[in-house]
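Worksheet: the structure to be examined is printed underneath.
The complex is shown incomplete by one protein chain, all other protein chains being positioned as in the whole.
This part shows chain A:
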Amino acid sequence: MKLNERSVAHYATCNSPPDKTGFLFKKGERNTAYHRRWFILKGNMLFYFEEKESREPVGVIVLEGCTVELCESESEEFAFAIKFDCVKAKVYKMAAENQAAMESWVKALSRASFDYMRLVVKELERQLEEVQEEARSSQAKSMLKKHQLQLQGATFSLQNATITGPSQEGVSSRENGVSWSKPPSVPNGVSNTQGDCSERGDGVRPHPVPPRRKTNGGSLESPVSPGTGCFSKLHDWYGKEVAELRIEWLQSHGCRQNESPNS
């Protein structure tokens, strides 16, 4: 079977960093003595050279589908073997120069397959998606909070402008049991926020967040479409939420003035 050997050999010595290099003893295929060779592991390919300075590899072992095992050898200490599953498969017998080298090579070789790399990549890809989704939903939550705070500040100023009754005299007014000191300047209306909660002046305590409003789809986070890193889309969606919340709030507040407040 043909192989693009020249290019494969080039892969061994090109400037991409190898995964592991070092001297190992390799049992010869015809001459069964162990020969010391310089090994370069790159990806799923294990190249071996006569000398460290050699420019062309003597050979390459494609490591896909192999298992690496420690083995007993009468002549060599620190021996291990690269085995394949197919019929009449080769067994490559190797020996390292010391225990640490042997363990290190066995580890590196058993994780060298393309399949293994693919597994790890898929797992990390999944983890990253999870983390990004979490980040998006918590960003969305905090944005909704900011919208609500602005909303409450804006409707507060609206209310101050229209009420003339005695219950609204003075600087402070009460809402939901929280007393507010009137800020020196309050944003007009529900501003077209660019996403930042602009300064609302000193002395304004954050309003308690109203109970979560459940949408038809379930939790507040779910309507955020995956992959919506696009702020304007998120903003439009929350703009609708805010408008609805505003109506609710105004209505509930309109009622409260004429009736005795419920606890």
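Operating definition for what follows: a residue touches a chain if its C-beta (ideal position, glycine included) is under 8 Å from a C-beta of that chain, and two chains touch if they have at least 3 such contacts; residues count from 1.
The criterion applied here is as follows: contacts and distances are computed from a predicted model.
Its UniProt record calls the unshown chain "Pleckstrin homology domain-containing family J member 1", which is the correct pick from "Diamine acetyltransferase 1", "Pleckstrin homology domain-containing family J member 1", "AP complex subunit sigma" or "Regulator of G-protein signaling 11". Where chain A meets the omitted chain, the residues involved are 1-11, 14, 16-20, 29, 42-45, 56-62, 64-66, 84-90, 107-108, 111-115, 117-118, 120-121, 124-125, 127-128, 131-132, 135.
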